[in-house]
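Data block below; observations after.
Heads up, one of the protein chains got dropped from this complex, but the rest are sitting where they should.
Order as written gives the chain letters A and B; numbering starts at 1 within each chain.
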Amino acid sequence: MTRSAVAAAVEAVLFVAEKPVSRAELARTIGAGAKAVGEALGELEEWYRGTGLRLQHEGDDWQIVTAPEMAPHVATYLGADRLRLSSAALETLAVVAYRQPVTRAEVESIRGVNCDQTIYTLMSRRLIAELGRREAPGSPFEYGTTWEFLECFGLASLDALPTVLSPEGVRSEDERVPSP
Amino acid sequence: MTRSAVAAAVEAVLFVAEKPVSRAELARTIGAGAKAVGEALGELEEWYRGTGLRLQHEGDDWQIVTAPEMAPHVATYLGADRLRLSSAALETLAVVAYRQPVTRAEVESIRGVNCDQTIYTLMSRRLIAELGRREAPGSPFEYGTTWEFLECFGLASLDALPTVLSPEGVRSEDERVPSP
Partner (left out) sequence: MPVGPRPPDVSIVGFEGPLDLLLELVEEKKLDIFTMRLGDLADEYLARVRRMAVLPADEVSAFLYIASRLVLLKARSLLPSLTPAANDEELDTEEELRLRLIEYATTKGRAEALGDRMRAGERAFHREGGTVELPPKGGDPDALAAAWLKVMALTRRTQEDVEVPGERYSVEQRTAEIEALMAERPKVTFATLLGDRPTLGYAIVTFIALLDLYRRLAIDITQDELFGEIRIERKVQRMEGLTE
């Protein structure tokens, strides 16, 4: 019932790391191959099922976090505040989360309203961030969600975003948006 | 093979705690009896066998640490020539460094988010310290950077902090941030 030696080493390193660690850095640190590390991460993910911990990742950066179901206990201990967002801010966040990387003009085209205020609100809460400039006329900023977003919404990764059915019952992922 | 709900809650709280937590505080936090918590701790101890983590206690104060066998990997990771701070902790450190002496409320007003956790981290790393109490309502603590901070960042003195231009090109020293 023991985890593999690689999984144990990965767990120890992720435990002391105070920020997400890439698979490449994990491999370098513990002197294992990237493939073995990948398997170890899968193993850890499996082992954390039903415990107080879970593995969170964005792209190839990994971190151990507390399981979302434990949030009330952890929040009590830390005295953490509840996140509150207006429905306008949630709409903008939804566009950014599901459509990233996305420009302000694209968000506004989808929502049909000016989004300056909600974008600033989300940025000051560190839920979204400027990713860089798009190579397009005017070089607009592209926005995407952050690590804090995953944490605040208890998502193990962007793949865990709730799947929402469009009005017809078509999976929304199949919809194409008209370009703004 | 899942751990009990109490064990999972205890694990999550101990995971985020930055200092040992007493059994009584654990019980209070998760709303369970001291006996159930005691059993959960035994359960956790059992589960960590063969993993990268250990349960450690001194008297009745409990803490999750990395397993001693993993020390070489942990040392490799931590020994790499870099200060590892989360971006949240780095932001809080920047506010304290450039605005000291500063109260917790001021840091939170500037960052726009709760900073309890990061202030605690920075204090336990001895990068910042309480300087004394401000003569103001509530007599809040004022924080500033430490000797260790200067050493860690290779700064001869606080005057050697990089000059930061605000977005408009005004020296940051001239900026005034509104009091909370």
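We take it that a contact is a pair of C-beta atoms (placed from the backbone, for glycine too) under 8 Å apart; a residue touches a chain by one contact, two chains touch by 3 or more.
Model, not experiment: these values are computed from the prediction.
The residue from B:87, B:100 or B:114 that touches the chain not shown here is B:87. Only one of B:33, B:68, B:112 or B:132 touches the absent chain when the whole complex is considered: B:112. Within the entire complex, the positions of chain B that touch the omitted partner chain are 12, 15-19, 63-65, 78, 80-84, 86-91, 93-95, 97-98, 110-112, 117-118, 120-121, 124-127, 148-149, 151-155, 160-167, 172, 175, 177-178.
As for the chain not pictured, it touches chain A at residues 15-16, 18-19, 54, 56, 63-69, 71-72, 74-75, 78, 80, 82-91, 93-95, 97-98, 109-114, 116-118, 120-121, 123-124, 150-154, 161-162, 164-168, 172, 175, 177-178.
We adopt the following convention: only the chains that are shown with their structure count from here on.
Look at where the CA atoms of chain A average out and do the same for chain B: the two points lie 22 Å apart.
Note for the complex: chain A touches chain B at residues 1-3, 7-13, 15-19, 21, 29-30, 47, 49-53, 64, 66-67, 69-70, 73-74, 76-81, 124-126, 148.
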